[in-house]
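Only one protein chain is missing; all other protein chains are in place.
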Amino acid sequence: MKRIFAVILVLMTVFGLFACAKTAAPATDATAADATTVAGQTETTAEPTAEKVYKVAVLVPFIGDQSYFDSVNAGRLAVEEYPNVETTLIEMGEDKSKWESYYLDACEGGYDLIVGGNNDAEEYFYAAAQQYPEQLFFNFDYVNHVDLPNVFAVTYNTPELGYVAGTAASLITQSSMPKANAEKIVGVVVGMDFPAMNDFVSGFCQICYENGVQVLIGYPESFTDSAKAKEIALNMYAQGADVVWQVAGGAGLGVFEAAAEADKYAFGVDSDQTIALSGQPNLAATIVTSFYKDCGASVKYAVDMLIAGTYPTGAQTLGIKEGAVGLIKNQQYIDMVPQDIRDQIDAQVAKVAAGEVTVISALADDAAWQDIKAKATAPLN
Amino acid sequence: MTKRKFTLAGDTAFETVKTILAIFIALAITFCVLALTCENPVASFVTMLTGPLTKLRYFGNVLESMVPLVFSGLACSLLFRTGLFNLGIEGIYYIGGVICSYIACQVFGNSFTHPLVAILVPALIGGVLMLIPGYLKAKFNANELVTSLMLNSIYLGVGLWFIKTYLRATDYSSTASPLFTDTATLPYLIPGTRVTIGILLAVAAAFLIYILLFKTRLGYQIRMTGLNPSFARYSGMNAMSLFLLVHFISGFLGGVGTSVELLSIYSRFSWVALPGLGFNGALMAMMGKNNPIGVLVVAFGISYLQIGAEIMSRSTTVPVEVISIVTATLVLLISAQYFLRGWREKKLLKEGLLHV
Partner (left out) sequence: MSEFWSVIFSEEFLSTVVRVLVPLLFASMSAYIAALAGIPNIAVEGIMLMSALFAVLGSYWTQSSWLGLLISIGAGLVMALILILCTINMGTNPILVGIALNTFAASFTVFLLYMFTQNKGTSASLASIVLPIVNIPIIDRIPVLRAVLSGQYTVTYLCIVCMILLALLVYRTPLGMRMKAAGLDERAAKTAGIDVNHVRIIAVLISGLLAALGGAYMTTGYLSIFTKNMIAGRGWIGIAAQAMGGTNMLGVAVTTFVFSLFQAITNVFSLYDLPSELINIIPYVGVLLGIILFSVSTYRSGKKG
């Protein structure tokens, strides 16, 4: 009996030693940012005691999805750089029944601003906001905003983003770029089938249909099963798609695997995914561009106003015009896409920013979404 | 070492010592993990152990997270007592939850009748659904582990589809039901916490099952079947109806458990995957030696440590995932101790099992 415990203890120690040894190098960057987890205990820089230090708490279910919540975290890390800001990242886990406790704990934690929200957490977010009217809140991506004086919320025009992505996709599939084929077919791999996710695809379908391009839509019904997403994407490429957009979080990485194997193009989502795939250059090479929803920028936006003393209330929609959504224009994009196509994409972006286009939203109008989905996915003759 | 010796009678004092030793060792391992992962292991460890006692709200969290575990544990313990390894409570929790949500979203009755119906209907349906693997086992000897696991996934798929097609909230971005109407939710018991009368129902259920098992003839039959199937047959009891009855009660408890959980803690149905409460029930049952009072105690203990770990992770750099590592270690150690005792009752000295 003792022997077993000894073995287990040894195993744990071995794992632990490995952990200590390996984290010695890469950890230093992260621990600097993560070090300020207990409010007030560690300061990132010395500062005069007169200047106020703003304590910001950011509540998300988890980070590491390579896109959405990581983008929020990127915003947190950006404001962490400010000399008078201290941030705390609180990962609530995926069990929603615990989230209320996290929000209430945060309210009692003495923070100047609580950043949270996103549809799933909204009920706890606004309940806490009502319970603690002195506490300031920021909802980085709202669906149902409740008008409270201590809450400021933003949302993103995801359909506009999909519209721009669809423009790029239909241009590429009809172009003579090296991996584009004769068929006018493109694909989208969407994590799960519900309105907020379909919002990415509604605008996409709208413009593709207008341009006479067929859209293949696949749902792996998971944000983590990358193998399934890969199979779906491979299928799409086999059916003639030459570019597939992944909107499936962690699972979406499987789409890049498929793109590498099929030697075709892929689009990233939420943030510049070529950076996330730095360890796998052959996968990163398939990404023409990524279509981002800059939750991080809006976090910075809110904190900037907090520091300036102009923290607003109410709700705001951020779209192309505000630069909160758009496409990443890195060197790879410039290298891969010919000038004239890039110009056409920019022109389209300008049109949307000017408000000249009404984009269909799955969240707002389900009937219109079903209609355009049927039209866009129908095979071309 | 005294723990190696077999004693024929149930020596409670001995057993308690063994349990405490197991907990102590698990906590020691936990401490090692903490020492390797965070800067202030002593403080974190203390937080973990005493956290739930620092605030009423926290202790309320312990009580509220105990509730589904108790129901699920009771349901599983009944099944396990008959010698069957049926893990179908997980699926019942899901589909029962869907049914409960459907009822809870309607405008119906008042604050007494609405929850009553919302709890009883899934319970009855859960009982009936549990008959399926039971019947297949009793009549055709179909492997109940497999049938129950398959049904879990099937119930998940069907339930999820039902929510998406018939019960979907149009103003919500992920798949979820509309909000439950006010009359459906259970009343709060302790102000300042989320504890509802669910905890009373859970404790009552535990005592009822205890009385059933140990003070009634039916309970005697249930216990005997588990220990010796042929005894049941030769005593003239109808094995088939016994099997089915146990399954029904078990499914009924599962239905109650999921409904109470949803109506106490949640304001809408939002599970898009199996919640895991059913599987945890299996762990409760095994650690509680299939005894209703044992289940109650174990559910409290595990919930206490779970909440303690969560409180700790909220105030330290320890990632949330450490909690499950800790729980798994605990589960393995505590049940190991128990199972040594359990097997003792069933068999004589097993050579080779406890060699040095």
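Letters are used for the chains, namely A and B, taken in the order the chains are written, and counting of residues starts over at 1 for each.
Please note the rule applied: a contact is a pair of C-beta atoms (placed from the backbone, for glycine too) under 8 Å apart; a residue touches a chain by one contact, two chains touch by 3 or more.
Since we're looking at a predicted model, the values are computed, not measured.
Trainee: With the missing chain put back, one of A:K184, A:K230 or A:K264 would touch it. Which one?
Mentor: Once the missing chain is taken into account, the touching residue is A:K230.
Trainee: Any idea which of B:F31, B:F279 or B:F300 touches the chain not displayed?
Mentor: Of the listed residues, the one touching the omitted chain is B:F279.
Trainee: For the chain that's not shown, point to the residue among B:A35, B:L120 or B:L145 touching it.
Mentor: Hidden-chain contact among the options goes to B:L145.
Trainee: Consider the whole complex, including the chain that is not shown, and state which of A:A57, A:V85, A:L253 or A:V288 touches that chain.
Mentor: The one listed residue touching the chain not shown is A:L253.
Trainee: Contacts of chain A with the missing chain: which residues?
Mentor: Listed in rising order, the touching residues are 1, 4, 7-8, 11, 15, 19, 22-23, 26-27, 29-30, 62-66, 70, 91, 193, 216-222, 224-228, 230-232, 234-236, 238-239, 249-251, 253-254, 257, 276-280, 283, 374, 377, 379.
Trainee: Which chain B residues would touch the chain omitted from the figure, given the whole complex?
Mentor: Where chain B meets the chain not shown: residues 37, 85, 136, 139-143, 145-147, 149-151, 153-154, 156-158, 160-161, 164-165, 279, 282-283, 286, 319, 321-325, 327-329, 331-332, 335-336, 339-340, 343, 352-354.
Basically, only the chains that are shown with their structure count from here on.
Trainee: Take the average of all CA coordinates in chain A, do the same for chain B, and state the distance between these two points in whole angstrom.
Mentor: From the centre of chain A to the centre of chain B is 36 Å.
Trainee: Which residues of chain B touch chain A once you look at their complex with the stated criterion?
Mentor: Residue positions touching the partner: 1, 3-4, 25, 29, 32-33, 35-37, 57-58, 61, 65, 164, 170-175, 194, 265-267, 270, 272, 310, 314-317, 319-320, 329, 354.
Trainee: Please give the residue numbers of chain A that touch chain B in the complex, ascending.
Mentor: Answer in residue numbers: 1, 5, 8-9, 12-13, 15-16, 19-20, 31, 34-35, 37-38, 62, 90-93, 96-98, 100-102, 104-105, 119-120, 123, 143-144, 192-197, 363, 366.
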